[in-house]
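Every protein chain but one is kept in place in this view of the complex.
The block that comes next holds chain A.
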Amino acid sequence: MVVIQRVVKATTRKGKKVLIKKEPQVNEGPKRALFLQGRRSSDKLRRLTKDLFDIKKPDAQLLNKKNDITVFEDATPVERFCRKFETPLFVMSSHSKKRPDNLVIGRMYNYSLLDMIELHVENIECMREFACQKIVLGTKPSLVFNGPTWEETEELKHLKSLFIDIFHREEVESVRLQGLEHTISFTATPEGKILIRSFNVLMKKSGTRVPRLELEEMGPRIDLTLRRSKLPSEDLMKEALRKPKELKVTKKKNISVDGLGTTHGRIHVGKQEIQKIQTRKMKGLKKTPEEIKMKRAAKRSADNNNVNKIKKQKLG
């Protein structure tokens, strides 16, 4: 059967803008995250979702209603939600007898599931329980991963990538030094636990240019363990990790910078034709009138010969 593809044509100018915005871009902005619930939710999960949503705001969408979704059986409903809200990331919480306090975090590539990992929320202390100043909305946190186990299994590697994707917010070219006030640490213990801690960074005097840092726990304090996971195939991951040509930096040749910061350029000059160079004109090298005359005569005779030849050809 022929696959019928729809051609969506915008009818208004604004609609056209929306469609263009949804098209693939070279520079993608911050990845938005969708927070949703499964069939049932627990108090623990609700508090956790609220806190994660607060950290991820304003690039987040929170859905309050319960959904009859089991992502590991069928991911299409979540894919549909993610398409609707334009959110490549999702965090789904569900609570059941078999899997209590379940948290699934995953991401989409081109509106279809790339990878997702299921976690058990063992313990949570939410932000409200810590008496300290909260960070400003939209602050870019610095992320710290502790422990050698992060690189050991494929699941933990992907979980690390997922955590960075959710919390790093956006690629930036520059940051305000005073704005570096939030840090999140992820620790993978040898027992298989994942401990997430979030801190306020306080900058103190140190007698040098670099400030002495002190941390103050801001919450949430989350302890997780791994459950099921769905990892992408190698090809799909490779495809998703492709960088656009425009963003690749091409090395400029023949330009170097020395230790003092001076730029040096090397210029290639073509071979010089010394034989044809016009040097200083001298009277002694000038042609005599006789020489000029002879040259002209030779040229004239050559021209005449040519004309005769052409005439002959025409007649013959």
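FYI, contacts are C-beta pairs under 8 Å (C-beta built on N, C-alpha and C of every residue); 3 or more make two chains touch, one makes a residue touch a chain; residues count from 1.
Please note the rule applied: contacts and distances are computed from a predicted model.
Peer 1: Leaving aside the chains on screen, match the unshown one to its UniProt name from "Exosome complex component RRP41", "SUMO-activating enzyme subunit", "THIF-type NAD/FAD binding fold domain-containing protein" or "Ribosome biogenesis regulatory protein".
Peer 2: Hidden chain, UniProt protein name: "Ribosome biogenesis regulatory protein".
Peer 1: Just one of A:47, A:95 or A:197 touches the chain that is missing; which is it?
Peer 2: Of all options in A:47, A:95 or A:197, contact with the hidden chain holds for A:197.
Peer 1: Take the complete complex as the reference. Which residues in chain A touch the chain that isn't displayed?
Peer 2: For chain A, the residues touching the absent chain are 1-2, 4-7, 23-26, 28, 31, 88, 107-111, 114, 140-148, 150-151, 161, 164-165, 168, 171-178, 180, 183, 185, 187, 189-190, 195, 197, 199, 201, 204-215, 217, 221, 237, 239-245, 249.
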